[in-house]
Each structure stands twice: as C-alpha cells, then as structure tokens.
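One chain of protein is taken out of this complex; the other chains stay put.
Naming follows writing order (A and B), and every chain is counted from residue 1.
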Amino acid sequence: MISGVGAGFISAFWSNGPVRVALAVGGGAAVVCAVVGLSTVMRRQSFAGHALADISGAGGSAAYLLGINPLLGFIGLAGLAAGVMEMAQVQEARERDLVTGVVLGAGLGLAALLLYLDVTLRSVSNAAISILFGSMFSIAPSIVPTVLTIAVIALAASVLVFRPLLVSSLSVDMARAQGVNVRTASLVHALALALAVALAAITVGAILATALLIGPAAAALQVARKPVSALVLAVAIGLGATWGGIVLAYDSFYWTLGHGWPVSFFIVMLIGGAYVLTSVLAHRDVGALTASPLSGCQER
Amino acid sequence: MSTTVALDRVGVRLGERSVLREVSFALQPAQFCALIGPNGSGKTTLLRAILGFIPLSSGRIDAPTAGIGYVPQKISIDPGLPLRARDIVALGLDGARFGMRLPSKTRAAQVEEMLRAVGAAEFADQRSGALSGGQQQRVLLAHALVRRPKLLLLDEPLANLDVGSTADIVALLRRLARDYGTAVLLSAHDMNPLLPAVDRIVYLANGCAVSGKAEDVVRTEVLSRLYGYHVDVLRVHGRVVVVAGERDETRIALERDPIHTVTVP
Partner (left out) sequence: MFAPFMLHAWIVATLVAISAGSVGFFVVARRASFAAHALPLGAFPGAAAASLLGVNELWGLAGFAVLGVLAIDQLQRAGRREVASALWLTGALALGMLLLSLSGRYAESVYGLLFGNLLGIDAAELALVGGCSVVMLVLLAVIARPLLLDSLSRELAAAAGARPSALELLFLGVLGIAAAIAVPVVGALLVFSLMVGPGSAARAFTNHPWSALALTVGISLLTIWSAIALAYVSNWPVGFFVGVAGILCYVVGRWRGGAAALAHSL
C-alpha cells in the first residue's frame, strides 16, 4: 500500500511508453473537452453531449468488428448522431429532450448488438470494457498524431463560434437581430462536439466521456464570472484531473499488488471532486452577494 | 427629415391566422414611440416582422438593413452563465463575429461609456443573472444600443418591473433617443407610464394600426373605428383606460365603411 513517490517512481513513470501516450492523448482530449464542454453546458446541451458519447460507443464496437482503429469508429458514429440531431432541428426544449432520448436508446441498442457480435464472431471478450470504460494504457502510439490533429481542428471550430454561441445562449432572437447566423454557428458547434466526444471516448471510454465533457465546464461555470476565466479554469480542471488520474492509476499498481485500478475511475473522481469544491466556493459567493445589497442600503 | 423606418400596408399571416392585415406608419430619427395594443394584437409579430424574422404576406417595410437594436420579450438572464454586465454589452458590439478577440482599449472604453449611459456602471462587474429585473433590463438595453443602431425595438420591456424602475427606464429611453438620434419603438400593453414621455404612439388592434400623437390617437372615435366596434376612452384619476362598449351597435355601420388605417398627422 506504500506508494513510491520518489525519484525512482518519477523516472519509471516518464520512461514508460504507454504512460507517455496516455499523457499526450489524455491531455489533448481534456483541453478540447473543456472548451467544447463550456459551450455545451451553457447551451443546456449536456444531455445531447452525453448521448453522443454513449452512441459513439456503437462506433467503437463496429470498429472492433471491422478490425479498424476504434477512434475512427468513435468519430464516425458521433458525427452521424450529431448530424441527425442537428438535422431534426428541434427548437422546443421538451421535444429536444425526447429526440435525444430516443436517438440515444437506438444508439445504445446498436452498441449492444455490435458488442454481442464482437464477442460471438470475433471473440474479443474485453471489447465491452475497453469501449465503454476506456483503456488508456493500451492506446496505440501510432494514433497520437491523429488525435492531436483532431484536437486542433475541434479547438479551432469551437473557438471560431464561441462568441456567437454566447449571444445565442442569452437569446436566440437577440443573436439573430445582431446578425448571428445561428444555424451555422450551431452546426459548427455540433461538429466540434462530435470530435470532442470521440476524443473523450478513446480516453475514458464512451459512457464516461460525459464526465470529461461536462464536469470541468460545469465546475468552472459555477465560480467564473467572465467567459475567459471560465475557459481557463475549465481547461485547468480538465487537464489536472486527466493527468492526475494517470499518475494515480500508475501508482495504484503498488496499492493492490500487480493489479492497477482503472484510470477512468480516478479521472472521473477527480472531476467530481473539482465540481464539489467549486459548488462550495460558489455558495460562499452567493452568501457574499446577498449580504452586499444590505450594506448598500445602509450607505444610503 | 429622413425616415428611419416605414411600414406600408403590412400584412402577416402565421399559419392559418391573419395576425396583421394593413399596418402603416413611419418613424423619424430620435422619435420615441410606443406600440400599444391589447394582448394578442400582434405587437411581437410586428416587431419580428420589422427585424425580418418573419415574411410579410403583403405590403412592405423599409427598415435600416444593418443595425437594428432589439431586446426580446421576457428575457431573463440565466444565472448559470459566466457573463458580467460588461460582457453582455461587449457581446452587443461584436457578438456576431467568429473567433476570439484580443483585448482592446477603444472597445473597453465604448462599453464603459454605454454602461454609464444606461446607469449600469455600478453593477458592471456582477454576474448578470444575479441582477434584478430592472438592472437586467438596463444591461440588455446597453447591449442593444452599444452599436448605435438607427432603430431600437423593445418588446414589453416594462413588464415585470416595479413602478420606480418603470419610470427610470422610460426616462432613460426618452433621453437616449434624443442623445443618440435613435428611433425607439417600444411595445407595451399599458400605455399609462409611457404617455407623458413618448412623441407618438402606434395603436394596434384588429390587425390594423393608428399612429400619431397620443392625444390624437387615444380618443373614443379613433379607437372605435380601429377596433371595428364601440370602445370608450376614459380618463380616470389621471389614467387612460380603454373600455369596450356594446359590440353590435356600431359594427354594422362600420362594416359599410371599412377603415383599415387612419393616420392622424
């Protein structure tokens, strides 16, 4: 149970190939998810983001069946589902919730079938685990450049529409009056979201991707007062949790001898912790805010 | 004097329902105008038509192609958004642009000036969602005005405001219209807080409109012709009240002599 956080640990950690790949891929995914997640949470699309992540799992399962890289599968299905939801063009919130729900159900049903076929036809018995819960330490080093390229594209797309999306999350009509092309902006955002989700899926797994996408952004939104600080804080939390999770998972090989704890577990828990912390901070702020109008009255 | 916006026999259908039939009026720069009408008379539809959000079924609208400021109805800022009052005003300046921007002194100064002009400087750094209704209304006003539009459209900005805030906002709008030369069209279902301040009113009912000086429009004969049946304009305790009379008495007479738009000079 004694963790060796010493010089030996550090050098072993850095010289470990899979760890370096995990740090690179995880870092890229964390940054992209934090930025894209911010617009997603502000637009109240958390459920859609989560649905895309789960559905991308079907793509990952298909990739195992076809024998191609899972990343391609994740991107393919997340993109397809994002397209379908965007095309359905549902404005009303109630209907959007339902469309997301049924598309998610269908996607998960497909994932169930494909995973079943993976096991029966291809006898890949651990496919379900690595697709749904991620297997960061077994990412092929060859896909690192691809991952980083996708990360850059998604980041660029998200930054491009950041301001128009901010205005339309205030009021769509106000944005239109100002000349925002709401349709284009939300399409670009959907694309960025699909890419971010695919990256998160390969890092922490399809059904835990939501944590990386929503968690850091939601935590940052609780305490940040201006958009830029929300952005910086979300990226910091995402990166901190991902890299911290990798370090802890590496270290956990020494806790229960020879049997490491899952990386995704640590990442999700660290993100959850960050959210709880910001909640506490935010509620202290609310206390301060409610106190200030009173002092204003006394001044008068 | 040049005209800022002109409507010529505008008709709008929403689905099967004809919401506006023949609406004509015009606004000059710096005019402060109230758009009055009962609930469901099509005030929001008319504003959205001027913005170009909905197609006209007849008539035409000449409006400034770029630069109409707009504050929609019943907008309350989500307290979950990390936006200070200052950020919302800045988004009015360049929120439609793609990409991020670098900080700029001139922009910051423009925003600061606008915040001061609407009296929002003291809460400029608070989270917008945590502000009161009247404060949010000021911030949204600044957002709409910061690009100095020729025309400003406000949809029921006085709803849900207390009496004090209502008077403050009306006075502020009056001043801004003059200072910036902006034509302001503001919809409301209650004209009373506005009557002392506005230059003109447009009274919307029955798919048609009457426009002119308040004292010329808000009269029993004029509004009765507009509604298509007898209404009484009563002045009680310094307030104006429009009361519907017996419907059938006058309708037959009016149907023989249909009027759609009366413009009182």
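In this section, contacts are C-beta pairs under 8 Å (C-beta built on N, C-alpha and C of every residue); 3 or more make two chains touch, one makes a residue touch a chain.
In this text the structure is predicted, and so the values were computed from the model without any measurement.
Q: Any idea which of B:G15, B:P55 or B:G164 touches the chain not displayed?
A: B:G15
Q: Just to verify: which one of A:V103, A:I139, A:V161 or A:V235 makes contact with the chain not shown?
A: Within the whole complex, the residue contacting the unshown chain is A:V103.
Q: Touching the absent chain in the whole complex: find that residue among A:I68, A:I129 or A:A156.
A: A:I129
Q: Touching the hidden chain in the full complex, which residues of chain A are there? Just list them.
A: Touch with the absent chain occurs at residues 41, 44, 46-47, 50, 54, 93-94, 97-113, 115-116, 119, 125-126, 128-129, 132-133, 207-208, 210-211, 214-215, 218, 222, 256, 259, 261-262, 264-265, 267-269, 271-272, 275, 279, 283.
Definition applied: only the chains that are shown with their structure count from here on.
Q: In whole angstrom, what separates the CA-based centres of chain A and chain B?
A: Centres of chain A and chain B (C-alpha means) sit 43 Å apart.
Q: What residues of chain A sit close enough to touch chain B in their complex?
A: These residues of chain A touch chain B: 41-42, 159-164, 166-167, 169-171, 173-180, 220-221, 224-227, 229-230, 289.
Q: What part of chain B is in contact with chain A in the complex they form?
A: So the residues of chain B touching chain A come out as 48, 51, 53, 66, 68-72, 75, 77-78, 80-84, 86-88, 91-92, 94-101, 125-127, 130, 140, 143-144, 153.
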